[in-house]
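Okay, structure first, notes after.
What you see is the complex with one protein chain gone and the rest in place.
Naming follows writing order (A and B), and every chain is counted from residue 1.
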Amino acid sequence: MRKVLLILSFIFLTGGWTICLLPGRVEPAVRNIIYVHVPSAITSLVCMVAVLIGSIQYLRTKKDKWDFFAAGSVEAGFIFATVLNITGCIFAKAEWEVWWTPSARLVSSATLWFLYTAYLILRSNTAGKLRKKVCAVTGIIASVDVPFVLISARFIRDIHQPGFSFETGWQYSGLAMLIAGSLLLASVWVLVRIRIFRIESKIYDYK
Amino acid sequence: MKAKFFRTISILYKDLLCELRSGQGIAVMILPEILIAGLFRISGITITEPERLVSCVLLVNLLFAGILGGERTALSEHENGCINGLLVCPAKSEEIYFAKFGFNFLLLCLFGIIIVPILAILFLTESNIHLLELLFSILLINIALGSVVTILGFLVYRSGAGNSLLSVIFIPVMLPVFIPAVNLITYCLGGGDTIDTGNKAVQFLVCFDIIFLTLGWLLFDFVLEEN
Partner (left out) sequence: MKMSYFAVAFIISWVVYFAYLFFIDRKLTKINRRFETK
C-alpha cells in the first residue's frame, strides 16, 4: 500500500512539475511558485482534518492507532504549513511588493502553522499515559481554524488576493496533478510515521 | 433539570466566594492593563485612528486577562487537592465545566467593565461610543475567551508541562476570533468601519461562541477523568 502510494505520488509530482514548468509555464517566472503554494495549502488543511478525525476516534475507541494517525498527520501537515507560509510570503513580495499584510487569509494560515507547532510542543512536553488524551483534545480544538481558513480564502474578498484563473488547460491539469501528488506524498509520510510509532510502542512494551 | 442548574450555580458560587475573599485574580489582571495602556499613552506616537488602537489594546488586555485567569482556575483547584472533592461530588463534568466557564466569563466581564472607561479616558475623548453595542460585543468575546481558557487551562495543567504552555496553545486558537473582533470593537467605538462589517463580525463571533462552548462541554469529561 505504502509502496503503491509512493510510486503514484512520484509519478504525479514529477509529471505535474514537468507539465507546470514546460507547457504550463506562467510568465513572470516567480509566479510559478503558485504551483507550490496551492497544493501545500490544500494538503495542510486535509492533514488538519485528518488530525480531527484521528483525535475524535481516539477519544471514542481509545485505540493507539488513531493517536498515531493524528500525530503523524500533524507532522506532515506542519511541513506543508511551513511551505505554505513561506511561499505565500515570496509570492506576495513578487506580486504586491509586500512580504506580509494582516489580512484574514494570511493570518489564518499563520494560525494554522502556530496550531501545528502548539500540538507538537504539547506532545513532546507531556509524559506518560496522559500524552495521547491531551494531544487528542488539543487536536480537536486546533482544527476549529480550518473552516475559518476556507471561509477567509473563498468568501472574504481582500484587495490582496483576488481569485486566480489560469489561461491554458495545461496549467489546470498541472496544478491538479501537483495537488494529487502532494496529497499522496503526505499520506506516504503519515503511513511511514505510523509504522515508526508502532515500532516505538513495541520497544517500550518490551521495556 | 433544576438540580443540574443548582449544582452548577453552587460550584460557581464557591469560586466567586474564593475570589471575593482573596481578590488575587482581578488584581493580577488589572496591573498589566494599566501598564500597557499607560505605555501607549506615554510613548507619544501620533494616533491617527484611536478607535482601532483602543480595540487592539482592549483585546490584548482581554487575552492576557484570560490567560492569567484560566491558569488560576486550574491551579487553585489542584493545589489544595480540591479537585478530588470536585470529582467526588455529584456534579457531572459538564456542570463543572459550565460553572468554571461562568466564573471565568464573569471575571472577564468585570475586567472589561473596569478597563473600558480607563481606555476611553486615555484615548477616546473625541469619539462617539455606541455603548450598548460595545457591551454586547465584549460579552460575545468573553464567552469565546472563557470557554476556551477553561478547558485549555485544565488541559495544560493535566499535561504537567507548566503554565507557559497555556499561552502557546491559547493564542493561536483565539486568533480567528480576534480578527472579526477587532473590526467589531472599532465599529462600536465609533471608528471607521460600517455597520456591515459589524454585522458580519457578530455572526462570526456567535458561530465561534457556539462551537467553542460545545467543544468545551463535550471534551471536559476527557480532561478531568483519571486514568
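The rule is simple: a residue touches a chain if its C-beta (ideal position, glycine included) is under 8 Å from a C-beta of that chain, and two chains touch if they have at least 3 such contacts.
The structure displayed is predicted, hence computed values, not measured ones.
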item	value
Chains in view touching the one left out	A
Candidates A:Ile53, A:Ile86, A:Leu150 or A:Val192 - the one touching the absent chain	A:Val192
Touch list for chain A against the chain that is not drawn	2-3, 6, 10, 14, 188, 192, 195-196, 198-199, 202
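Just so it is clear, only the chains that are shown with their structure count from here on.
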item	value
Touch list for chain B against partner chain A, complex	148, 151-152, 155-156, 158-162, 165, 168-169, 171-173, 175-176, 179, 208, 211-212, 215, 219, 222-223, 227
Touch list for chain A against partner chain B, complex	59, 104, 107-108, 110-111, 114-115, 117-118, 121-122, 125-127, 129-131, 133-134, 136-138, 140-142, 144-145, 148
